[in-house]
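Only one protein chain is missing from this complex, and each of the others stays in its spot.
Chain nomenclature is as follows: A and B, assigned in order of appearance, with residue numbering initiated at 1 for each chain independently.
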Amino acid sequence: MFETATATLDWLGVIVFTITGALVASRKQMDFVGFAMLGTATGIGGGTLRDLLLGSPVFWTQRPAYLLACLVVSCAVFFVAHIPQSRYRALIRLDALGLALFAVAGAEKAIQAGASGAVAVVMGVVTATFGGVIRDLLGGDSPVILSREIYASAAGAGAVAYVSLAALGAPRELALGSGFLVALLLRAVSLRRGWTLPRYRPRSRLPYN
Amino acid sequence: MFETATATLDWLGVIVFTITGALVASRKQMDFVGFAMLGTATGIGGGTLRDLLLGSPVFWTQRPAYLLACLVVSCAVFFVAHIPQSRYRALIRLDALGLALFAVAGAEKAIQAGASGAVAVVMGVVTATFGGVIRDLLGGDSPVILSREIYASAAGAGAVAYVSLAALGAPRELALGSGFLVALLLRAVSLRRGWTLPRYRPRSRLPYN
Partner (left out) sequence: MFETATATLDWLGVIVFTITGALVASRKQMDFVGFAMLGTATGIGGGTLRDLLLGSPVFWTQRPAYLLACLVVSCAVFFVAHIPQSRYRALIRLDALGLALFAVAGAEKAIQAGASGAVAVVMGVVTATFGGVIRDLLGGDSPVILSREIYASAAGAGAVAYVSLAALGAPRELALGSGFLVALLLRAVSLRRGWTLPRYRPRSRLPYN
């Protein structure tokens, strides 16, 4: 049951992020290989960096089914990307969903690999955001992680919630679910309300130093 | 003999890609250190990412001769880059050669490391393309992998040909040679003929969503 919960989060995250990568490929009118590459890199990018940093075997080299899923999903998007009324809005919403899924799945995998709480939170943020960084860079968009929106902080808050609850001895499903909801709601509400964090304000007399 | 065939492909690929990196440095009129860095990063970049993903020791950390070869080749290009009539054409052709060499060498190394066929194909593509991605990013060019040309797909086709033939029990040299030729010919012919793959065409009423 426990194995299943984590594996499910991981699979859902990979599929959701693959769709966002393929949607960017459709917006850029790429060919099929572009869909497959952008979809796959977005879907597995975050988990790949997490596994490299943790020194764990990279997850998809052990289970090629992930690669085939990325290929099938990218292929499907090639044919149905015209269906959503706004591909941009679908992209943003799925990205929020993937962010929340990977924030807890990444932290969870780090805990299982024996990492401390602080490292687990960083791994949650890395897993949740790096696929999108690759997608935005390869697609030629400005990375959403650098926008003024609440993005990496939502992933961080979800990972902190999960790690804290798990450390306090909460049941695993409760901790995973709470972390997921914290990240998803924080990202969704801040998107809708246009929430941002306070920015640094220069106090010097010179406009730019 | 078998060891030799793989090592030869790897060495040739490293040298050929190092030349392309140094040629970009010459086109950008960099200094000698720029030649060495761009040449080396292009020459060893693809194999480095492959080894990291496979969890194998990074090849050049075990055999520093690779680093010295990259340095010597970059240095040589610094002095002879004015000889080819068109450095751009030399660059494109050598890049196609390196792509085909690394597509089979990368898939071969993955197979030797115990990876499945699907993972081996991905490793062929990663090895063949990542050095060029680094080169183009550091050189400030748009990555050729994102162009509309047949590039990653040529590497993928070569890797698939090699992996399939090897799985069917073909002699290793035949499988390696066939994969190499498939990738090289596909890339060369599509360059000459201007072949591209069909692109995604938006079907919505709005020009951009």
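By definition in this document, a residue touches a chain if its C-beta (ideal position, glycine included) is under 8 Å from a C-beta of that chain, and two chains touch if they have at least 3 such contacts.
Since the model is a prediction, treat every value here as computed from it, not as a measurement.
Participant: Can you work out which residue in A:Ala69, A:Leu101 or A:Ala115 touches the chain that's missing from view?
Facilitator: A:Ala115
Participant: Which listed residue, B:Phe35, B:Phe130, B:Tyr162 or B:Tyr200, touches the chain dropped from view?
Facilitator: Residue touching the chain left out of view: B:Phe35.
Participant: Given the contact definition stated above, which residue among B:Ala81, B:Ala113, B:Leu181 or B:Leu197 touches the chain not shown here?
Facilitator: Per the contact definition at the top, the residue touching the missing chain is B:Ala81.
Participant: Determine and list the subunit B residues touching the chain excluded from the picture.
Facilitator: These residues of subunit B touch the chain that is not shown: 25-27, 29-35, 37, 48, 52, 57-58, 60-61, 64, 67-68, 78, 81-82, 85-88, 138, 140.
Participant: Touching the hidden chain in the full complex, which residues of subunit A are there? Just list them.
Facilitator: Given the touch definition above, subunit A has residues 52-55, 115-119, 122, 143, 145-146, 148, 152-153, 156, 196-204, 208-209 touching the missing chain.
Throughout what follows, only the chains that are shown with their structure count from here on.
Participant: Nearest whole angstrom, what separates the Cα centre of subunit A from the Cα centre of subunit B?
Facilitator: Going by mean C-alpha positions, subunit A sits 29 Å from subunit B.
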